[in-house]
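Here the structure comes first, spelled out in structure tokens, and everything after it is commentary.
Every protein chain of the complex appears in place save one, which is left out.
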Amino acid sequence: MDLTRLKPYGDTPGDGMVQVSFTLPIPVGDEARHAALILASRMMLKDSKVVLMQPLDDSFTYFILYGHCDQTVDYTSIHVAKLDYQPMTPSDINSFIAEKLGRKITVIGACVESDAHTVGIDAIMNMKGYNMHKGLESYPQINAINLGAQVPSEELLAKAMEENADALLISQVVTQRNIHVKNLTRLIEILEAEELREQMVVIVGGPHITPELAKELGYDAGFGPGTYPEDVASFLVQFLNKD
Amino acid sequence: MDLTRLKPYGDTPGDGMVQVSFTLPIPVGDEARHAALILASRMMLKDSKVVLMQPLDDSFTYFILYGHCDQTVDYTSIHVAKLDYQPMTPSDINSFIAEKLGRKITVIGACVESDAHTVGIDAIMNMKGYNMHKGLESYPQINAINLGAQVPSEELLAKAMEENADALLISQVVTQRNIHVKNLTRLIEILEAEELREQMVVIVGGPHITPELAKELGYDAGFGPGTYPEDVASFLVQFLNKD
Amino acid sequence: MAEVFLDDKIVSKAREAALQIAKDVVKEINSKTTIAVERAVVRLLGIEGETSDGVPWVNVITDKMLAHKLLDRGAAYWLVNAAIMTERSLQEVAEDVIFGKLDLTKVPKSNRQQLNRMMDLLAEEGLEKITTVRSQRAALRAQLGKGEEPLKYVIVATGNIYEDVVQAKAAVSQGADIIAVIRHTAQSLLDYVPSGTETEGVGGTLATKENFQVMRQALDKAGREAGRYIYLTNYCSGLCMPEMAILGAIEGLDIMLNDSMYGVIFRDINMSRTFIDQHFSRAILGFADVNINTGEDNYLTTADAYDKAHTVTASQFINEQFAILSGMVPEQIGLGHAFEICPDKADSFLYELAQAQMVRQLFPKSPVKYMPPTKYMTGNIFQGNVQNALFNAASAITHQSVHLLGMPTEAIHTPHLQDRYLSIANTNYVFHALKHFGDEIEFAADGIIQRRAAEVLANALDMLEEVANIGLMTAISKGMFADIARQVDGGKGLDGVVEKADDYLNPFENMLKEKGGKG
Partner (left out) sequence: MAEVFLDDKIVSKAREAALQIAKDVVKEINSKTTIAVERAVVRLLGIEGETSDGVPWVNVITDKMLAHKLLDRGAAYWLVNAAIMTERSLQEVAEDVIFGKLDLTKVPKSNRQQLNRMMDLLAEEGLEKITTVRSQRAALRAQLGKGEEPLKYVIVATGNIYEDVVQAKAAVSQGADIIAVIRHTAQSLLDYVPSGTETEGVGGTLATKENFQVMRQALDKAGREAGRYIYLTNYCSGLCMPEMAILGAIEGLDIMLNDSMYGVIFRDINMSRTFIDQHFSRAILGFADVNINTGEDNYLTTADAYDKAHTVTASQFINEQFAILSGMVPEQIGLGHAFEICPDKADSFLYELAQAQMVRQLFPKSPVKYMPPTKYMTGNIFQGNVQNALFNAASAITHQSVHLLGMPTEAIHTPHLQDRYLSIANTNYVFHALKHFGDEIEFAADGIIQRRAAEVLANALDMLEEVANIGLMTAISKGMFADIARQVDGGKGLDGVVEKADDYLNPFENMLKEKGGKG
């Protein structure tokens, strides 16, 4: 297979098979079907077939289509900037802190601003952890403080100063109208305004957080779905060790 | 809404929301996720999110994405060439034949060549019909002959000559490797070679048949999924009346 | 019939313990009022309006009273007293207070008898509007009839009320019976009721009078077209719980999410504040015949659905007793539960069935609301549809009354038009295919399902007895619900809790509770 010209695969290499679905705000009918097919062709799909045209009511129609994508991707040229750290086990992390950093570290977690979804940050911070992976509270070398839900940025920073925190672990789950971007940007702005940005590692996580988005918004790292406490801890301690 | 700039709708007019899924022949990983996102952008989707990245085995990864399509369609300029006929009821069709054509008509149905899917053609031809819509056999003015499955084109034509048929009703269901296109093309070629094409109406139907495809392949009409016997009969008698 | 065996003795003991728990709390809160209750009273007295910068008059008035420590006698006392003594309408009195033209403490005290008479008169007047709406709604429900149970409940959450309408109408045309308009993220923490129509909400639209009206009208129209009554749902929770109850009552809502503990546990609202607010708001809702939906399903998003199933049951008993103490009747109390067991667990469906069937039998008159899988939904929208199919099957088998449809895109975004369609199609098919399945099967004696129901019930009783012993507030402070602990004097809104004076007056309280749900 030519990895410089990667294509979707259905049952034959290079068939480019793609499944698409969307709703158009028009009534069901031949014209609607055509509109869907035109759109598919503008999405670079060839020989598309409408396999479902379903009226949702008088003025909306839902389509499922299959088509052959004639675009390719050069897989060999993809270089994802990886977070620069080695995964470690919890006990290694603790030894690393003790040996390399020589002091306990303090980490504050919070869902900031309007977000109240604590399950994710709890999974990282709390004793119980996630999927049998214990949270940072269980790490003897980490002082883990979880502020929970809907914490205003100001309150979080006050706490961070008070505790002399090494790192902030921020969780954002709600993304409608890009509220997460707004909330996350606000936090960084306040940190910078207070000239605190350089004093701590700031990490964000959540189901729709990607490393790239995190970087873009000025965070030191971003963690997506399925993160375990030791993932972020490994990154954090190695990052602290570099400073 | 601006119908000249029609876009998919998720929950906000113009949001362009599209769901896409495909498999890439590469192992799961950050690079794979990137490849999927690049492909999505080549499919003209903005701000795409990978919501599922699932390894199918060591060398294939399945993706589900959502993105915002920034392409539009001018809905007002879509003119679909419609089959030119008025839908009639079975009894109207019979009267029409008796009065306007003045003779019983003969219709031969078949799944041609390798295709053995008779349920569709049976639905159109046989007494029993489909969804309580009786088939052409039940029309007193129609002599309906159903040849069934896997009928070679030659055999079909011999029968058509013998019966002096007014119309052929062809069904094609299997589409893998475009076998339907090959089969349908072959039939027309033989008809033309024998100089029989003008002597009868030739209609094709099947789940993946569109009116456009039928025209393209040289058929008088094409009928897709959900066709009832009276649909094709209405078209047929009015078409015969025009000749 | 697919029934589980439930020991009547355990059930009555559980109910007794729950009554004890609720009574103890009510006793404790009887000596207190909250600024939210007082705002509601002022609203019920007919005082409306907003300042030019959008602050509701009721807030201005009660804030002043709070600041001047007047709330202990009840807002009604001060306003009615002033109206009597100044011989002006309540509205005029309110205006004067707001614009600083009247110092309520300076008004002479009226004769007690006259005050009471006036109070009663005003209260009856205040409730008339609710009574009217209640009977209008009842008439329309009777006229149009309702869908078949389990009623199909879907949410709209675009953040734009006009778009919500578009989505709701489509859902109705596809078979939805109940539309819940999801509320703007964190509105529950606003200490006032906002106004106007919302088009830029996050996670949902603001609950406002105008938004309620827009949707109510749209649904009445859609219901007439569809030939069945369409129920409208919103939230009666957060720092404005009692006012939301009034808003719902007057704008003809049919169901409101209202839980005795949700605010404490999930919004970190102070316990006393919540218990007082829920008590009064349920009196209003019962009187208005607006059903409530409780929020036990939420526990299973933070606690494990299998290990902590009994906390749901225990909480349902408590929520029921709280509602009854507010004057509601079982037919109005839509207790909540959910299909949230981890799909990786073997026999998860059996455990879900045990719980779902038990809830129905424990609360046979309650229009219980069954919530779909949410926590273990993933970005795999195809598989999500399968999880929802089993949820639909469980609901059909156990004859649930209100069925909140799961969305394939649960883990991704608030529902889009086609997500809701796919979900309704799924549900219609499964309900239809399994129509009489629940009547057709029996659960093996001493089998997994029977044993599970018995176990959960027994654990619920243990828990209820422990809670009765230590008191509900202490129980919450120990994290006994949802694995979340809240402190008795922590949380938002504590500053709005006020010890009542001996001559505290609230003309509505008894009147509402007495008439209550019986109408």
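Observations on the model:
When the chains are written out, they are named A, B and C in that same order, and each has its own residue count from 1.
Everything below uses one rule, namely that contacts are C-beta pairs under 8 Å (C-beta built on N, C-alpha and C of every residue); 3 or more make two chains touch, one makes a residue touch a chain.
Keep in mind that this is a model prediction, so the values were computed, not measured.
Within the complete assembly, C:Ile381 is the residue of C:Ile381, C:Ile412, C:Val456 or C:Leu505 that touches the hidden chain.
Contact with the chain that does not appear here is found for just one residue of B:Met1, B:Leu56 or B:Met161, B:Leu56.
For the chain missing from the display, the contacting residue among C:Asp7, C:Asp439, C:Asp489 or C:Glu514 is C:Asp439, taking the whole complex into account.
The chain not shown here touches chain A at positions 9-13, 17, 19, 49-52, 54, 64, 66. Think of the hidden chain as still there; on chain B it touches residues 21-23, 54, 56-58, 60, 62, 114-116, 118-119, 122, 148-150, 174-177, 179, 207. Within chain C, the residues in touch with the undisplayed chain are 1-2, 343-350, 380-383, 385-390, 393, 408, 422, 425-426, 429-430, 432-437, 439-444, 447-449.
Note that in this section only the chains that are shown with their structure count from here on.
Centre-to-centre separation between chain A and chain C, using Cα means, comes to 33 Å.
Centre-to-centre separation between chain B and chain C, using Cα means, comes to 51 Å. Of all residues in chain B, those touching 2 or more other chains are 9-10, 13, 17, 19, 49, listed in ascending order. Across the assembly, chain C contributes 379, 411, 413-414, 416-418 as residues in contact with two or more other chains.
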